[in-house]
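A protein chain is absent from this complex, but the other protein chains hold their places.
Moving on, here comes subunit A:
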Amino acid sequence: MRLLVSADIHLGSPIRSVALRNPDLGDRLKQASRDTFSKIIDLAISEQVDALVLAGDIFDNGYPDLKSRAFLIAQLSRASEAGVPTVLIRGNHDALLDHRAHGDLGPNIHLLHKGAPTVEIGDAAFHGLSFDAAHVAKSFLPDYPRPAPGKRNVGLMHTSLDGAPGHDPYAPCTERELMAHGFDLWCLGHIHAPFERVDGPVLAVMPGIPQPRHFGERNGGTVTLVSLGEGAPEFERRVIGHLGFSECSLDLSTCSDQQEVLRSLRDVLLSAQVPGRGMAVRLHVTSDRHGMELVTELAAEVLDSIDGVSLDKVKCAPPPRKLGAETEDLVRLMQDELVEDGFRQAALQQLEELRLALPSEIMDELDEDGLDALLEEAIAEVSLTLHAGTS
């Protein structure tokens, strides 16, 4: 039996990158989550899998639109008409999958929940639970059915497992307990970076988010094909997303003129090309003369002639070395200044003033906790600006 496993589709949730300010790219990727889901259905049909498994977070709470539900039903019906049934559970973003409020999804589309936790397809029994709350502090595992005898048992669970950076805790569950439950395969969701765990004959698959939405999800962009044979399940990751994210480091401190800068930028951006897939690149530039705005402009100019690569963001930092005597003194004194109580109070005040002016959605960007990192960047920025202005 072959299964196509995916999770965390987040239909309707857009890509968050400055790269999409490019009108062409923005237009092409405005429906990236939907387009990627269509590709998943295409893959399931072309691979003739026995079932498509979706382990939660098909929708996104930030974009509650029943049109997305209609789109989901249309796509899953397409798979069903091609002979591919779907088994799915709700995640913490799936209010639109509430069958009591919105009804069933259609024939051969099995939403597992407490009232119907198990469905059998061929010689496999699929078990899963869907919970309604956006935050669940306890483990789902004790409520899962026991393995069906004489069947290959597949579990679907939306869980943060032992915890993952960048992800809210949700139905935490230890990996050891999960693998010992008696199922042959666990199809998991919630963590957007893909991984697999193998414990003897048991396999757990976290397929990752199929279409990364921002730089922090750059490890995603995949689905997983699982073969359930006689022995241990076998798996194969497939790249599926329309756009990937990557980061490149570039040292411009030795470039003597702008032509050399352009050449270096071109080399590093060309190296980011991936055939058949768009890439948004975050550039970490080391330079004592080139500010972020200049590098961004030059990179945009270079990218005009490079297909498939866009600029996500540029970050500039001066090299940790020779500074002029005056600048060196200034940096030293700035660092001394940081530890002064009065300065810290004034800095927090300025930060709070700016933070309160921001829309609530992005206020976290200037949290007080990030002050030290901001001050470090500030010293680097002043040093870079002064050096650029005096050289």
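Side notes on the structure shown:
FYI, a residue touches a chain if its C-beta (ideal position, glycine included) is under 8 Å from a C-beta of that chain, and two chains touch if they have at least 3 such contacts; residues count from 1.
As a working rule, contacts and distances are computed from a predicted model.
Taken from the listed names "YhaN AAA domain-containing protein", "ATP-binding protein", "CU044_5270 family protein" or "NADH dehydrogenase subunit G", the protein name that UniProt assigns to the chain not shown is "YhaN AAA domain-containing protein". In the complete assembly, the contact with the undisplayed chain comes from A:Gln31, out of A:Gln31, A:Ser77, A:Ser227 or A:Thr286. Although one chain is not drawn, the whole complex shows that of A:Asp65, A:Glu81, A:Asp104 or A:Asp143 it is A:Asp65 that touches it. Mapped onto subunit A, contacts with the missing chain fall at residues 12-18, 20-21, 26-27, 29-31, 34, 63-68, 70-71, 96, 101-102, 213-214, 292, 313, 325-326, 329-331, 333-334, 336-338, 340, 343, 346-347, 350-351, 353-355, 357-359, 361-362, 365-366, 374-375, 377-379, 381-382, 385-386, 389-391.
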